[in-house]
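Note that this complex is displayed minus one protein chain, with the remaining chains in position.
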Amino acid sequence: MKLTRRSFTTTALAASSLVAAPTIVRAQEKELIVISYGGALQEPHRWLGDKLQREIPNLTVRLVPSESQDIVAQIKAAQGFSPYDAMPNGEPPHLIAIRDGYIQKLDPTRLENYDNVVPEFWPKTQGYGVPATFSLIGLAYNEEMVDTPPTSWADMWNEEYADMVGICRTSSNLGLGTLAMTAKIFGGSETDLDPAWAKLKELNPLAGRSPRILAQMLERGEIAVAPLWNNDAAVAAEKGLPIKFVKPDPGPVAILSVMSEITGARDTELVYRWMDGIISDDYQELAAAAPYYFGVTVQGVDVPEAARPYTPSTPEEVAALQTVDWAEIVKVRPELVERFDREFAT
Amino acid sequence: MMDADVAPARGARGPALASVWADRLGFFVIWTLAGFALLLLIAPSLIVVMISFTETAYITFPPQGFTFEWYADLFSRQQIVESAVTSLRISLWSTTIALLLAVPAAFSLVRGRYPGKTFAGALIVAPQMIPGMVIGVALLFFGAYISFRQSDLMLVLGLTVFCLPFAVRLVMAQLQLLNPALEEASLSLGATKKRTFVQITLRQIVPAIVAGAAFVFIESFDNLTVALFTASPRARPLAVELYNLVQFDSSPMVAALSSLEILLAFVVMLVLGRTIGLERLAK
Amino acid sequence: MIDAQGINKFFGANHVLRDCDLTVEGGEVVTLLGASGCGKTTLLRCIAGFETPDAGTLTLAGQDVTRLPPNQRDVGFVFQNYALFPHMSVEENVAYGLKARKAPADQIKREVADALDLVSLTDFARRFPNSLSGGQQQRVALARSLILQPKVLLMDEAFNALDAKLRGAMQVELRKIVKRVGITAVCVTHDQSEALTISDRIAVMAEGRIEQFAAPAQIYDNPTSAFVADFIGAANILTRDAAARFSHAAKTLNGNAALVIRPENVMLGGTPDDGVAGKVVFARLTGPAMEYEVALADGTVLRALVDRDGHVPLAVGADTQVAIRNPDACVALPGAA
Partner (left out) sequence: MTEAFWTRFRDGRGVWPAVPAFVFLAIFFIAPMGVLFSFGFTEIERGQVQENGFTLRYLTDTLSDDLFWWVWWKSFYIGTLSTLLCFLLAYPLAYLYSESGRRMRLLILVLTISPLLTSAIVRTYAWLVILGGRRGVINSTLIELGLIERPFRMLNTDFAVIIGMTQVHLPFMVLPLITVLAARDRNMEAASLGMGASRLSTFFRIVVPLSMPGIVAGLTIVFALSYTNFIIPQLLGGGGFTTLAVQVYEQIVVILDWSKGAMLALLLLGSCFVFILMIGLAGNRVMRWSVKETVE
């Protein structure tokens, strides 16, 4: 190829117009940036985003798939100029976000669907954000690798699964949930986690950096059993992989996800439209359906039959749901993250 | 000094038989390692491309069936397409800025005569010694300090800092090879200094500028370490998107996206090979 | 045409040109000759304008150009390795100067054709420099300079890059072309035979000074210093005492410090009364003549060049008589040998 002056000029012109273009277009746009989940679990948010984009002219809804941890780092760096508008948080990071002032108090009068929500969920939000969905931490296993499926939390320590158990780092809710649950069944508590560390270490587990990565490890057959989110297990099973989910005795851990307005959001009105959408029947029906099986937080939405293995479907199962005193856990979260390295660094 | 295995030359006699076999074995090992290195360079790309055509919804080897579904899936995802455009835009900016800074700096560092030139040279190539992550983190902190937020601009600046040394060094290397007599010849033939600069000096370092541009562009396009800390969440570059996909999504779509990046690399290499030759690129 | 007066140049503390005066007439070919580091290239670059003298004035065709940049001087320069632009074809290289002067396209075309014809490279117009031989490259460089019809053509070691055989042929070729064009030329070389071949006048330089500036024959026959005598051709330089043994030469010596005797002026095998006894220590054939080194009794070694016609070669170790053929052709030098 010979570089002539003309071809160079043409390229330069084309390049500069490409560079300049988005700035011109963006000027008249409205934008809502929402933290979302990664992979297939993002779809319900996508659906709601598309719906809002149809309803509101010039609106772009951007979904940022992320584990919420690095998002909080960015919000912190932005010092009050958050680049994001709304985010769903599981209970532990929700408490941290309230403490550090990253999210805003909810004004219930601005929500049309406020009364839709099962009233018991409201206190858990502590007045910040709307209860979006809930998910379960249970045990997932790879059918091809396991002869007798686990039925209780204690089964993780079964001889059969020796060296084939995975756990998630304590930087995630999944990891914290696993830790808290282990503490509970082995005589500890939220304030006394030492038994849990000892028991987990006994497992000689393979650690996953994040829940999604842990799920992938299970999918690839690197591990046979792992505490996992019901949603991730459901998505993997849907793909045709031999992944099964059990609600182990005495019960799976339920964690509520709260959708909140982030401090410094640019267009509060839009954020409220989004939160209202989250607690609408349409959205909840979709989120509860295959293959996501998110737990619903509103009244009157039926849980589909196929969701049975993944969600609490009988009153007994609802009663068995385990809760954790997250306030105690989040106080020491940094130490717990570091402790993981100290215990499990390989 | 006489070593055991270095036989002294005794007339026309060759090395001892044992040493012939040692030779064969030794070189067999050397060529085997070379072959393994070649395999290591090519196999991962080939496997990723193969996987991208599988019909299963998860990654499996050997791939089953043949489908373009994952490529279609890729282009139907607005977010991925947008991030590709973002990366393109960011890369063009950082390439332009890096070259505008690098070319004059290279002239000064090669031809200038002033005290402290060595130090100046060391300063300009210093970012090369700093891992991208540290540059990204430093910019993030610096931004927090002066209320300069993560944005396209911050990303462009970070990438420019990171890539500047490559561009400067490439242009400097070429300038050092330039024969100053060519410029004198041009002047003695009556050309103006501007004409001499444009037609002789600049024209001669065009290969270095093209190579520099290509490298800065590709590095900016692919960079994750700087981008992770400086990119605007609103317009995330492809590398960050891909990093998330690898972690969050186990579908073969990731393989499809990777295959396209591999294809892009080959196209760029073809262009570079045609314009300046790969042998020169190696240096 | 060229008038350089009192040129001085320093590179840092290094005094590379010392009071150089050089006057070149129009149409004359002048060579700056000297060993490497003598300042000849610097002087040439001063004339070209690549260097500015620290003292002295330089006039080209009556115009003071001392501080003028090279592109305004109207001089042509042929570089040591020709400095052909590698990214341009032969044609484009030759046309470069005219294009820089914004000459009309048809004129450029015509003149490039003429110039290539002059150096017999018409068939190579579209080739690139890298595909040409050294001699061809040199002719391109020459054509590239000549096409602009400069007042002066400057050449820096223009034959260096050629092999020995081609070099001789190209020197003759160059002299012919330059004379045909009638241009004033200044060349730089360290090769005395090249200087003798192409020059009308030679300026011998040493340590930043012009030692002697004269026609080749004048320099050869009447060197003004031992350095010049030694640099051009071979020379036996005898001290006063050594020279005194040769009775005929005493008159020429005339009280000076040293005597220059060219080897061809040394005669071997005469009778003892008109010669000095010596012993052959080295002998070789140079083609038309035999060259000997003969040691005298006091250890002085003389070189002698003897025409082979009717000469019976002497063996190493043979005793012989050394004499001077023509005492008038000897040159007496006032300084020390």
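Letters A, B and C mark the chains as written, and numbering starts fresh at 1 in each.
FYI, contacts are C-beta pairs under 8 Å (C-beta built on N, C-alpha and C of every residue); 3 or more make two chains touch, one makes a residue touch a chain.
From a predicted model like this one, the values you see are computed outputs, not experimental measurements.
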Partners of the unshown chain among those that are drawn: A, B
For subunit B, the residues touching the chain missing from this view: 3, 5-10, 15, 19-20, 22-23, 26-27, 30-34, 36-38, 40-45, 47-48, 51, 58-62, 100-102, 104-105, 107-114, 120, 123-124, 126-127, 129-131, 133-135, 137-142, 144-145, 157-158, 160-161, 164, 168, 183, 192-194, 196-197, 201, 218, 221-222, 224-225, 229, 239, 242-243, 246-247, 254-255, 258, 261-262, 264-266, 268-269, 273, 278-279, 281-283
Residues in subunit A touching the chain absent from view: 69-70, 72-73, 76-77, 79, 100-101, 144, 167-169, 171, 206-210, 213-214, 216-217, 219-222, 334, 337-338, 340-342, 344-346
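The definition used in the following text is that only the chains that are shown with their structure count from here on.
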Fewest hops from subunit A to subunit C - one hop per pair of touching chains: 2
Chain nearest the global centroid, as defined over all protein CA atoms shown: B
Of all other chains, the one whose Cα centre sits farthest from subunit A: C
Distance between the centres, which are taken as Cα means, of subunit C and subunit A, whole angstrom: 88
Centre-to-centre distance between subunit C and subunit B (centres being mean Cα positions), rounded to whole Å: 53
Separation of subunit A from subunit B, taking each centre as the mean of its C-alpha atoms, in whole Å: 36
Residues of subunit B whose C-beta touches two or more other chains: none
Interfacial residue positions of subunit A with respect to subunit B in the complex: 1, 3, 15, 18-19, 22, 31, 33, 37-40, 62-66, 71, 74, 76-79, 81, 83-84, 209-210, 212-213, 215-216, 219-220, 236, 239-241
Residue ranges of subunit C in contact with subunit B within the complex: 48-50, 69-71, 73-77, 79-81, 83-87, 96-97, 100-101, 144-145, 148, 154
Subunit A contact footprint on subunit B (complex, rising order): 56-59, 79, 85, 88-89, 92-93, 140-141, 143-144, 147, 149-150, 206, 210, 232-236, 244-245, 247-251, 271, 274-275
